[in-house]
Each structure stands twice: as C-alpha cells, then as structure tokens.
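A single protein chain has been omitted; all remaining protein chains appear in their positions.
Naming follows writing order (A and B), and every chain is counted from residue 1.
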Amino acid sequence: MIDFTLTLLNSISWVAVAFHTLAAVVCISALLVVLVRNIVHAVLWLAVCFVSLAGVFMTLDAAFIAAVQILVYAGAVCIMVVFAIMLIRRGNMGETNLFNKQVWAGGGVAVLVTVLGGFLSFRIRYAGSAPAVPENTVDHIATLLLSKYVIPFEVAALLLLVALVGAIFLAKEVKADADS
Amino acid sequence: MVEFAMHNAWLVPLLPALSFLIIIFLTKPWKKLSALVCVAGMVLSCVIATLAAYGVFTNHEFTEKPLVYSVRWFSMAGLNIDVGVQLDPTSAMMMFMVTLVASLIFIYATGYMEGDPGYSVFFSYLSLFGASMLLLVVSSNLLQMFVAWELVGLCSYLLIGFYSHKISAREAAKKAFITCRVADFGLLLGLLSLQIVFGTLNLTELAEKISHFEQYTTMGILTLIALLVFAGPIGKSGQFPLHVWLPDAMEGPTPVSALIHAATMVVAGVYLVGRTLFLFHEVPTAMELVAVTGGFTALFAASIAITQREIKRILAYSTVSQIGYMMLALGLGSLTASMFHLWTHAFFKALMFLCAGSVLHALHHKADVWEMGGLIKKMPITGWTFVVGGLAIAGVPPFAGFWSKDEILLAAFDTGHYVLFGMAALTAFMTAFYMWRLIFLALFGDEKPENHPHESPLNMTLPLIALAVLSAVGGLVGTPWAPFWQEWIFFGHPHHADPNYLIMIGSVVLALAGIYLAYNLYCADKTRAKAHALAERYRFFWTVSYNKYYIDEIYLWFNHTFIDGAARLFYLFDIYVVDGVFVNGIAAITRLSGEGLRVTQTGRLQNYALVFFLGVLAVAVVLAFTDPSTAAGLTGGVK
Partner (left out) sequence: MLTLSVSLHHYLILAAVLFGIGLFGVLTKRNAVAVLICIELMLNAININLLAFNKYITPNDFIGQIFSIFVITVAAAEVGVGLAIVIAIYRNKLSVNLDEFDWLKW
C-alpha cells in the first residue's frame, strides 16, 4: 500500500499538478475580478490572480519574472488601484463594479476571441518536449538587458519617468481660480 | 536687290508687324509719328514685295516650282508643322497687290482719321492687319495660313468695332466675328482632316499627294474635306449664306472698309480656294458647289445692291457680288480669271470705297445717296475718280474690270456652264446699273442746298488718283491679245483662249445698257418719278430686295426659336437634372447616409472597442483560414 502510494506519488509530475492548480486559481480569480459587484473585492481577487500567475511563471522557469510580477503587479499596481479607488470613493461600495448595456455583445466577442485564440494555439508545432533551460536565468537576463537591449531598457526607463511626471501633472489638484 | 528681296520675302509680313509693335509700345502718344511708322513699314514692305514680284515674274521656273523657304515650327510623332514663305506667281502677285493697295490706303487713312482720338491705335491695328494678311499670302503651310486667317479675322473684328462707342459698331463687330467663327470651324476641321489623311499641310507636298489621292483615301472623304475647307471661304469671303456680316462691317472706318472688307481680307477666301485648287480640282462636286455658290452669290448680292440707299452698303453688296464672280471663276477651274478679277477688283473697289469715304468725310457722315447730289462740282477729284471706278466695275473697255470680267464670262462659256454664264451676264448688267445709280444719285444731278461739300486734302486725293490710274490700266496686263497674265498665273497649264468677240461685245452692250438705264431713271429724269413708279409697280420685289431677302430676320428668327429654345431646354435640364439630380441628389444622399451613420458614433469608448475587436476577429479569421496568398491579397499585400 505504501509502495503503491510511493509509486503513485513518483509517477505524478508535480509541475503539471502545480500548473493545473494555479491555472484553475488564475481563471477563477480573474472571473471573480470581473463578476464581483464591489470594486475593492475585485482588486483583492486581482491580487490573488497576480500571485498565482507568478506561480505559473515559476513553472515556466522564469523566476525573475515571477518575482517582478509579485513586486510590480501584486504589490505596486494593486496598491495604486486601491489608492485610486479610495480617492474616488462613493457611498455604496457594493454597487461599484457593475456591467454596462453591452454585456451580451461584449461577452460574445470575448468568447469568440478566446475560442479563436485557443483554436489557433493548437496549430503551433514545436519539438515535443521542452528543451533544457539554462541555470541562473537572472544572470543572462541581466547581461542581455545591459548589453544587447540596453537602448530599449533606457527608453523604458525614460517612459517610466515620463509616465510619472504625467501622472503627477494629471492628478494634481487644480487651483480654484485657474479653471474659470 | 531682286535676289535679296526674293530670298528674304519673310521681311514683307515682318515689317508691318514691327510697325505694330513699335506703335503699341513706343510711339502711341505721338499721333503723326505713329502714322508715319505705320505707312513707312507698309511702303518698305511694298518695295520688297515689288522687287520680289519682279524677280518671280521674270523667271518662268517659278510657275512650275515655287520658291519655298521654311523652317520646322514644331514636331511630334506623326505631326510635323513647318512655317515658311512660298513664292510663286500667284503669291507674288497677291503680295504686290496687297502691299500696294495697303500703302495707298494707309496714306489715305492719315487724312481720313484726322482728329480721331484713337488715331495711333487705329494705325497699330492697320499694321497688325497688314502683317497678318501678308503672312497669309506668303504662307507655305496651311496651318500657318490658318493662323494668319484667324489673325486677319481678329483685326477685322477690332477695326469694325473701332468706333466702339456706337452700339451698331459693336454689334457689327460681334456679328462679323461670330459668323466667321462658324465658317472657320469648318475650315479647321477640313485642315485637320487633311493632316490626318495626308500627313502634311505643306502646300507643295499636299499638291503632290492629292494628285494621286487614291493611295490615301476615297473620293467620298476627299469630297467631305473639300466641302469643309470651302466652309472657311464662304464665311470669310461673304458668300451666301454667310454674307450677312459683310454689309454690317461697314460700321468700321472707311479705310478699313476699303482695305479689309473690299480689297484684301475678304478675298482671302478666294485666295485660299485658289491655293488649294489642287484639292478642289480632284473633286468635281466641290467644284460645282464653288461655282454655283459664287454665281448665285453674285446675282443675289447684286439684286440687293439695286435698292440700297446707304453708299457704303451698296458698295458692300457690290463686293459680295464681285467676290461671287471670283468664286464662280474658281469653280469653273480658272485660277487665271479668278485671280485676275481679284487683282482688278482690289483696285477699283478700294478706289470706290475711298471715294465714298471722301464723300462721307465731306458730308459729315451723311450716308444716304438720295440726300446727295451734284457732288462732282465741289469735289472734282473724288467725283471723277469715282467715275473711273464706276466704269471699271461696270466693265467698260479699256478699264480694268472689263478684261477680268470678260475672262470669267469666257471661262463660263467655254466650259459649257450656260446657266452660270447667264447669271454672270445678268449680274454684269445689274452691276453696271446699281453702280451708276449710285454715281448719278450722288455725284450728278442737283446740288442739295443743305450740303456743304469740300474737296478732301491732298493725302486723301493722291491715293484716289493712284488707284484710279490702276483701275484704268490694271487690266491691260491680261488682254486677250497680250495674255501676259494668263501665261503666269494658272492652274495646271496656261490657257490661251482666243478672243471671243461675241462675248466681249455682249458684255459691253450689257454694261452700257445698265449705265443707260441708270441714267434714264436717275439722271435724265430730275424728279425721279419713273424710278419711284417702277419701285411702286414692283413693290413686292422692291421690298424684298430692300430688306435683303430678310436673311437677317430669318437668322434672327432661327436664333430666337431654335437656339434660344434649346438654351431654355438646357436651362431646365441644368436646373432639374444637373443641379437637381446630380448635385443636390448626391449631396442629399451624402447627408442622409451621414445622418444615418451618425447614430453609430456613440462616443462611448467600450462601444468602439467592441467594434474594434470584431474587426480584429474578422482579420484574424481571414488570415487563419485562408491560404497565405489569398490572405495576402485580401489584406492588401500584408503577409
């Protein structure tokens, strides 16, 4: 019995188990983001979704991206969204995440896009099993980012700066006498 | 000198053109200087033309092979147009005649236009006209000739409308221009057809090619071309039914009437037909048409001239009639007779117009011959030169008109066109009658006390005397006994007709009979009761003739009924179909569809995103489910 259990446990691909579990969590939490009626709850489910996506990235041997995912998305983005919600808060938070009038049309288009994407993904042919992934991916990414991709890297940095300045400018309080 | 003149005949049209430019740009403020420049240009060009003509008429080579100097004007694939100077006896004669008559008339004009505010402008127009006319005469190429043809038309328009403060002058100028435009359109079509069919418009090459036209085209097409070409002369030379502009053109100053509307421009049509006689010669139908048109016009215009009252109008109809004679001669194939009559007619008709101008000058533009009388006593030079002109046009030997008219009658008789011969003979009688009716009414008889005529100044009477001399002796170059003219100017082969004394005597008798009748009715009978009685008796004919067969009224009626009617129809078409259906209809469709489509522009971002993703879906489906080449075709080459 123990042997059988051990055999069974050995035969299980734990990566596959992790992927399927995480994928289920991702899908369910993403659905909940869309479906719950309270926007704050939606953001919480979004955080769940992002964290589990970080797990999915781990199964793809992308440890660095997973870390960035948790830092940027689950951390920064979610916090920022919550702050924004706080700033624009209204009385009844239970009615803050409703659907508009084109819910059926939008749903139809979304389903069609999903089906098409899924269908097309089966057309991809590749060499069966995954090739070996090098150790220490972070090293490689760092080297590449500061050598071959240094210009996009710097441009991205500039973009962030611009976005920062722009966001401050847009969100800045308008002086009372300035708008009349 | 002669050599130089012959090889530089291009100077002949150039000098008046230079005068024109000088007057317009430099000397316009100084009237006398402008006139001097104008006259000097023409006289110089006359000297060159005389020398060149002397050269041509002393070398028999040129009757066979004209002297042509030409340069390429422009060329493109299948179209080469030359511009040049062609000297042969016909053009040399014409050049000489035009420069001579023009010089005399220019001198006359210096006196006649005295005191006119537009003095310098008038002389600039005259110079321009002289240049254009001479360009037409020396042209070696039909397109060049057409350009000159239009230029003389323009000058005619400018000079008819010279007294532009008068409504009638403006109307007459427009009438002349538009009538000629109708005809010139036909001529242009004819010339284009010639170019298309024969590939050239050079006179010498065309003559060569048309002599065996079967290689290029059929008889039918050649006939059509000939008829189209003949449309131009019908308009320009005032042949029936487009003669209506010529009498009205007398609104212009009298030197203009003499130069343009009697001696030179209006015979350009005759000259053109003469130059292209190789074309008409191949087409008997066209020849018949030319002959019949000429003969009919001659008789028709003469019958109008009989009852007219205005002095210049009588002369205008006489011009139409005499040009009809020339056309008749061309139609009979006799370039000799036609050009001969052109030559003599230029002298005596210019003379008579200038005399009429002198009379009008003296009587302060009182034009009705019935209100004149006895002028010959006060204006002896004008009067007696007028009498010489009258003898010449009536055909009394040995004056110029007799010889040329005789040549035409002979040609009609010899070629067996007896009906046309009869018409020409009748016309000769009528010509003598109406011209002497004018002379007896205006010059003889009792003086009218209210008139205070005076003889014109010397610069007007000298050209009269010169022209009178030319009218008297100008015909002696082509008498049957000394056929100098016939040996030089001919088409095909020189034609020596034996003197036909029967016709000669007959025509003299007709002329004298006409003069006698006029004398009886208008001079011997001081009260003119017989003339009035005659008019009363044939009231119908008199009215019809006096109203010029109502041709103008018919055209006017035609214009009002058909052209204005068509205009009204097109107006309605324009309003309801072009504006209504097309313009406003398209606008309405655009507006309605815009208003319909406006609803789809909700302004909601998510709506747009929805449509956007539908589009993405469509493109993705197309790219995914068709093979790459079709997909590339559908998406416009995107791979």
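Quick note on the criterion: a contact is a pair of C-beta atoms (placed from the backbone, for glycine too) under 8 Å apart; a residue touches a chain by one contact, two chains touch by 3 or more.
Bear in mind that the values here come from a model prediction, so they are computed numbers and not experimental data.
Participant: Residues on chain A that touch the omitted chain in the whole complex?
Facilitator: Where chain A meets the chain not shown: residues 11-13, 15-17, 19-20, 23, 26-27, 30-31, 33-34, 39, 42-43, 46, 49-50, 53, 56-57, 59-62, 64-65, 68-69, 72-73, 76-77, 80-81, 83-85, 87-88, 96-103, 105-107, 109-111, 113-114, 117-118, 121-122, 124, 126, 130-134, 137, 140-141, 144-145, 149, 152, 156, 159-160, 162-164, 166-171, 174.
Participant: Could you list which residues of chain B touch the chain missing from the display?
Facilitator: 598, 601-606, 608-610, 613
In this section, only the chains that are shown with their structure count from here on.
Participant: Taking the mean of the CA coordinates per chain, how far is chain A from chain B in Å?
Facilitator: Distance between chain centres, rounded to whole Å: 95 Å.
Participant: Once bound in the complex, which stretches of chain B touch chain A?
Facilitator: Where chain B meets chain A, its residues are 606-607, 610, 613-614, 616-617, 620-621, 624.
Participant: For the complex, which residues does chain A have touching chain B?
Facilitator: 100, 102, 105-106, 109, 112-113, 116, 120, 123
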